[in-house]
Every structure is written in C-alpha cells, then in structure tokens.
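Could you have a look at this structure, given as structure tokens, before my questions?
Shown here: the complex without one of its protein chains, the others still in place.
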Amino acid sequence: MAVTEQDLVVRHVGDDAAPWVDTGIGIDLKVMRVDLKRGTWVIRNRFQPGVQIPKHRHTGPVEGYTLTGRWHYLEYDFVSTAGSYIHEPAGSVHTLHVPEDNTEPTDVLFVIEGALLNLTAEGQIESFTDGQAILDAYLALLDAAGMPRPSGLIVD
Amino acid sequence: MAVTEQDLVVRHVGDDAAPWVDTGIGIDLKVMRVDLKRGTWVIRNRFQPGVQIPKHRHTGPVEGYTLTGRWHYLEYDFVSTAGSYIHEPAGSVHTLHVPEDNTEPTDVLFVIEGALLNLTAEGQIESFTDGQAILDAYLALLDAAGMPRPSGLIVD
Amino acid sequence: MAVTEQDLVVRHVGDDAAPWVDTGIGIDLKVMRVDLKRGTWVIRNRFQPGVQIPKHRHTGPVEGYTLTGRWHYLEYDFVSTAGSYIHEPAGSVHTLHVPEDNTEPTDVLFVIEGALLNLTAEGQIESFTDGQAILDAYLALLDAAGMPRPSGLIVD
Partner (left out) sequence: MAVTEQDLVVRHVGDDAAPWVDTGIGIDLKVMRVDLKRGTWVIRNRFQPGVQIPKHRHTGPVEGYTLTGRWHYLEYDFVSTAGSYIHEPAGSVHTLHVPEDNTEPTDVLFVIEGALLNLTAEGQIESFTDGQAILDAYLALLDAAGMPRPSGLIVD
C-alpha cells in the first residue's frame, strides 16, 4: 500500500522507445500505454493505402487524432486528414477504410477505452480486441521480428 | 453548444423513483443511470437465493456494494455481505452465485463501465450486455408490467 | 511490465476490513479504495445530525448512494434518504447539510473522481481534498487512534 514517488511521476515514451511492428495486414502498430485495470490503451496505427478494418463495435469511448494520410468510416461522410480529431462514444459501430489512392501511410493516434467487438456480416460477435490482447499481440510481433522488448512501455 | 445550468446540476434518483422490475430469472432490476456515450451504467440487482449468473468477462472496471444478503464468485474465496465493497478491474472473468440457503434477497449496487461479454462453457462470446442493452431491457420490462416509465432516470 | 494474475483479480473489502475512524467534526470516515493515478476514491461517510460540510466544487464526477439517514444540499430541493442515488457532474458546487432532527447517523457511499476545491465565503479556493489527501488523513487517524492499518485497502 506504500505509495512511492516513482508511482506518480509523469511517464514519457519517445517516438523511438516504442518501435513499429508490422502486423502483416497492411497495418503497422506501436503501443505506448496499456492500463489493464481500467481497460485503456494508447496506440498508433500506420495504415497502408487500401486497408479496411472489419466492422466492430466499441464498448467504451475512443479518442483519435490523425497525424498523416487520410481515412474514413464507411458509415460516415467525414474524411479524416492530418490534424483532424475524432471522438467516438461507447456503442459506436463502424468500418474503417483507407482510400486506395492515398500517397502516403495514414498514421493515427488512438486512445481507446474498453474492447472492440469484431462483428460478422450478420452482426454476430466473432472476437474481441482489448488492451491485454493488443499488448500480447505487440509483444509477440516484436519477439517474432527478433526485436528487443521496449523498456519504456507504460503498463499498469 | 450552449451550456445550461440545468445540464450541470446534481441529479437525484430516490429509491421509489426507479422501481424494481422482475426479470423472470430470479433477479429484480432497477436502473438509476446510464451514460450511453461513456458506456457507464448504475443499477441495483436483487437476487433470490440460488441464483447464478453465467460466466462473463468485463471490458471495463466495476464498483460493487452489497446492501443486503450474501453472494460470491465461484472463482474467488471471498463472500460478500451487507456493507462489503468490491472493485473489479477490466478483463475480470467470473461467475456470480447466490447461496441457496440465503434467508433474504441479496441487494447489490453496481457501477459498471463498458460491457459484459457473456461466455459459453467453451469460452466463446455468446452475447454482450451494455448500458444501452440494460436500459432497453429495463424499459421493456416496465412496459410489459404496465408500469409507467420513470421520469427521473439519468440518461445521457 | 510483467502482468501477474494477482494484478487483475477482483478485490473485496469487507465491512470490517476498513474500520470507521472519527474525524472529530461529526463525521466518521472509512476508505475502501484509492486509485492515486486516476484520482478516484471510494469512501463512506457517517454524518451526525446537524453536520454541514463547507461549500466545495468538484473537479470530476461523483456517485453517491445513501445507506441510512437523511441529508441534502443547501442549493437543491431534493432530500436524500436510504436507497437514493445521486450523480454529480464535474464542476458541481454545493454545501452538504444533515438535518439537526435526524434520529440516526447518515451513512453515505461515495465514489469520487478528482478533487474537492474547498471554497471561502467569497468563492476563493481555500484548500483541496483528493484521493491522496483522504488516504493520508485516514491512515493518520487510524494511527492516532492506535488502530492497526488495514491490510485490505485497495490502493493503486
């Protein structure tokens, strides 16, 4: 129950401290923070042109900020480009798509609470992705690529 | 975008303002608050002796406070009785059971973030329950019982 | 960065596991959980009849549930009694008062995010109370009363 100063300091993850890994489906991933107890995860995704993420439903809210490139949800009219911000409420259902004619990778910062419920075409839950799952996947991909496990990830 | 004073006042739900409904499976339900955008829901459950809730996984944290009775999780050693508090981290998996030899209903206050992923015996996700689903169920049960919809629920 | 099973288990604080301490101002206190990193604290307050808490402003939302007794805010019309629930949005400003003619202690469960900013009559901030402060106060009062520090508090 002791509270050390160390517990409460600001944590910093430099751009190089969390390396990119290739997930093999046109998406690079880096994980900066996972709060397992609260179910919050902070990641960046770098999407190749033409990538589409299957339709999913969120169990908590999401913050998104686009750093480079261009993407949209099939269900919405807006197109997100560098400097644009999105807020997704809990219960949001959408299909992320990256235009085929993009001329650069699409780099997006996400702060996600809870899980993605991945849906079949019939709307059934096929699987879910949460903070624990994304952390496990990130570490496994680093291992598979022979890359060292980063010391600076923020995992609580 | 205007912010009215009304938006920011404290909201009060008296014990009678949110009536109990019988869910038909040995559990009475009342809903006090649902924050749809954040995915947070505040309810009370009143369990009859012998009730068991199928195993589920939480996508967010849970606060629980027992008002009367006695219950436990099959996966844990503790027994929760009147006055005891629990905190469940995101990712928790458990099976709530109410002892058959209880001599009174077991009344528990829950503050839940995110969804319950209801699991089959093989660990597959069968369905999910979230704030929208519990609100819909509560209102449908009130309607079916011919009870008026309560005016005081906090739904954002 | 290792994640042990222990980190993610449900935590239980029985009614006796967090003893009451007398704060000396007509309020007994017990602390069940403090999440220092998020600034969330879960406590119970047992107010004697006639107690009034100076006006304060909350920096985050609050859940409240009344277990016994009767109380109100000077700024609102509602009276909270056993079984009633309140939700306070961030930015709420109010003065808690317990009627002098109450015939029993008023026992209230609070889940508080962030800090109380304690205000002078002129509306200036005099001091603040947050999760760290309440934990420090609780442990100091236990020490002063010669009571052992409870092993079961949930402090992250």
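Order of writing sets the chain letters: A, B and C. Residues in each chain are counted from 1.
What we mean here is this: a contact is a pair of C-beta atoms (placed from the backbone, for glycine too) under 8 Å apart; a residue touches a chain by one contact, two chains touch by 3 or more.
Every value quoted in this text rests on a predicted model; they were computed, and no experiment measured them.
Asks: Pick from A:45, A:92 or A:132: which residue touches the chain that isn't shown?
Replies: Touches the omitted chain: A:92.
Asks: Extract the touching residues of chain A with respect to the undisplayed chain.
Replies: 7-15, 17-18, 32-33, 42, 63, 65, 67, 73, 76, 78, 80-89, 91-92, 94, 109, 111, 154
Asks: What does the interface between chain B and the hidden chain look like in terms of residue numbers?
Replies: Listed in rising order, the touching residues are 1, 3, 7-8, 36-38, 132, 135, 149, 153, 155-156.
Asks: Need a quick check: the contact residues on chain C for the chain that isn't drawn.
Replies: Touch set of chain C with respect to the missing chain: 36-39, 59-61, 89-91, 113-115, 117, 125, 127-128, 130-132.
Everything below uses one rule, namely that only the chains that are shown with their structure count from here on.
Asks: Chain A-chain C contact: same residues or different, taking over half shared as same?
Replies: same
Asks: I'd like the Å distance between the centres of chain A and chain B, where a centre is the mean of that chain's Cα atoms.
Replies: From the centre of chain A to the centre of chain B is 30 Å.
Asks: Can you check how far apart chain A and chain C are, centre to centre, with Cα atoms defining each centre and the answer in Å?
Replies: About 36 Å, centre to centre.
Asks: Touching two or more other chains, which residues of chain B qualify?
Replies: Correct list: 89, 91.
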